[in-house]
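A single protein chain has been omitted; all remaining protein chains appear in their positions.
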Amino acid sequence: MPHDHDHPHDHTHEGGGGQTLPSDMALRVKALESLLVEKGLVDPAALDAIIETYERRIGPRNGARVVARAWTDPAYLERLRADATSAIAELGYGGRGGEHMVAVENGPGVHNLVVCTLCSCYPWPVLGLPPAWYKSNAYRARAVSDPRGVLAEFGVSLTATTEVRVWDSTSEVRYLVIPERPAGTGGWSEDDLAALVSRDSMVGTALIPEPRSRGRGA
Amino acid sequence: MPHDHDHPHDHTHEGGGGQTLPSDMALRVKALESLLVEKGLVDPAALDAIIETYERRIGPRNGARVVARAWTDPAYLERLRADATSAIAELGYGGRGGEHMVAVENGPGVHNLVVCTLCSCYPWPVLGLPPAWYKSNAYRARAVSDPRGVLAEFGVSLTATTEVRVWDSTSEVRYLVIPERPAGTGGWSEDDLAALVSRDSMVGTALIPEPRSRGRGA
Amino acid sequence: MNGVHDMGGMDGMGPIDARPEAALFHAPWEARVLALTLAAGAQGRWTLDESRFHRESLPATDYLPMPYYGRWFAALTDLLVKQGLISAQELSSGRADPAAPRATPVNAKAMVARLNLGGPAHRPQVRPPRFAVGDKVRARHLNPPGHTRLPRYARGHVGVIARLHGVHVLPDSNAHGRGEDPQPLYQVRFDACELWGDRAQAPSLVHLDLWEPYLEPV
Partner (left out) sequence: MNGVHDMGGMDGMGPIDARPEAALFHAPWEARVLALTLAAGAQGRWTLDESRFHRESLPATDYLPMPYYGRWFAALTDLLVKQGLISAQELSSGRADPAAPRATPVNAKAMVARLNLGGPAHRPQVRPPRFAVGDKVRARHLNPPGHTRLPRYARGHVGVIARLHGVHVLPDSNAHGRGEDPQPLYQVRFDACELWGDRAQAPSLVHLDLWEPYLEPV
């Protein structure tokens, strides 16, 4: 692309739409909320509960627990492979955006990357709400056609022979990447392992680095 | 489409690009012109001459003369069919944007429509510069997939059995539509006929209405 | 529909901002839009497929630069008006029409229960699936004017059935109030070379979940 600087342009298509600043969005949203509350369509406490749910209760710590269990319990891994939705439900996770789960495993010579090119489908119950980059036009556009370029922008470089498996979330099925368990973690507890597992590693845009040796409790 | 009203949006992608108003475009263009003149890259008189050329000398009157000649001179029509570039050059028209011309003829049950989906290629020597609608995203998008819908927006309705032939100008070949000669113009002079031929009829977004009977000189 | 939302393989979308984000929401209004969408959706007056269709039906020039929750907000207001839950007059005035009936909102507890429950998209199998794992299939060259989950980049290409997900609600029908029309849903594996030709980064695979009507045997 020959381009990386700003260009003048004229948003005449905005017509009479007026202001479109973020401060204006805040006002518009507030106005809609007031209207919907007044009409009995939404309960303000329900709005707070939804936000609380995704800000505090549901997030990538859930997925990390699934990964740690899969790393340490071969029978669990088998159940995860056979029916990820049920195996994830064993740990208490499920619901909206995770009704149909499939786990895909990284391994020697195999790396998985998840995207939703058509909107921003993402496994909410195990990863929470998607980060901005996952929802960006650029990621949605390039993850399927230029996965190595995308990974490079995340600082992930794979060997030339590594097979990249991209999963485009076109249906209600959601994909969770099971990253490779890093070396040097033999005997670690599930909790300690879960603490290593980053959100991005479960989407496929990060690897889990080998932990630096450090004093650990037995 | 469920949409026809304005939507709020936030042009954060403009980054530090600052103002993008038309008045700002005028200043930016003026600044670039000054710079290019100062550097000897453009001659202000040449700029004026270019604008003069397309504002005064080259426009759809040229194409109308081609059409009128084709209507009145069967031998010319044959030459136009065989080699439109040469036939058009006979009338003195040619040059930039018209190096490779093809004429396509409307007739009973056949209607032609020209578009350039990839940019806005247009036969400059015979039609001048393209109108705004020809360059619009909407026309470029829909002329190939929804030609009857597009024609309806121009007020042109065709019978269901009329074959619509769309020409997407993907190469340097340019297409000129030869509209049907309206009834009631028998014996008219080439000049009078040419006056009937609208620009849009030579792109395919208009038909030529039958002239209202009026007193005419012999 | 062939919209700009269908971004897989598009160029010109810029670099990815892979920097870690500070927060889940960039502004409080984003969280409120998320919550309003889920809470108003709980009135059961539209499906998730319909909601997606309304987002992707935003005018292309608006959709592309819009922030993610800006798209949600715009689609939500459209749906509310379209379904008669609020009137255009109420939307512009911000005040409920005193004469309009009041709805009953879903309360906080019930809302959280709904999130935890989710809304599975699988349905009972009523006939045997047409394809089996290992079958070669071609994604059809469909161009529906309405909602579809068959991305443009896969159309016309040959892949292999990698998995049968069971029978799922067909978005193409469900988004338009034409019923669920459940269809077998397959995970289809495409070689990147098949999809992207010379541009492909071998070894690389792209998987999509595609409904039976999207596929034809090879």
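General remarks:
Letters A, B and C mark the chains as written, and numbering starts fresh at 1 in each.
Here, a contact is a pair of C-beta atoms (placed from the backbone, for glycine too) under 8 Å apart; a residue touches a chain by one contact, two chains touch by 3 or more.
Remember, predicted model here, so these are calculated numbers, not experimental data.
Taking every chain of the complex into account, the absent chain touches A, B, C. Within the complete assembly, C:10 is the residue of C:10, C:40 or C:210 that touches the hidden chain. Note that of A:85, A:120 or A:137, the residue touching the chain absent from this view is A:137. Although one chain is not shown, part of chain B still touches it, namely residues 1, 13, 22, 25-26, 28-43, 45-51, 53-55, 94-100, 102, 115, 117-120, 125, 128-129, 131-133, 135-148, 150, 153-155, 161-173, 205. On the side of chain C, touch with the chain left out of the figure occurs at residues 1-4, 9-14, 56-61, 63-65, 140-145, 152, 155-157, 195-199. Mapped onto chain A, the footprint of the missing chain covers residues 1-3, 7-13, 137, 145.
Operating definition for what follows: only the chains that are shown with their structure count from here on.
Among the other chains, A has the CA centre that is most remote from the centre of chain B.
The chain pair with the larger count of C-beta pairs in contact, out of B-C and A-C, is A-C. Between the CA-based centres of chain A and chain C the separation comes to 16 Å, rounded to the whole angstrom.
Of all residues in chain A, those touching 2 or more other chains are 22, 25, 28, listed in ascending order. Residue positions of chain C with contacts to 2 or more other chains are 59, 61-62, 70, 73.
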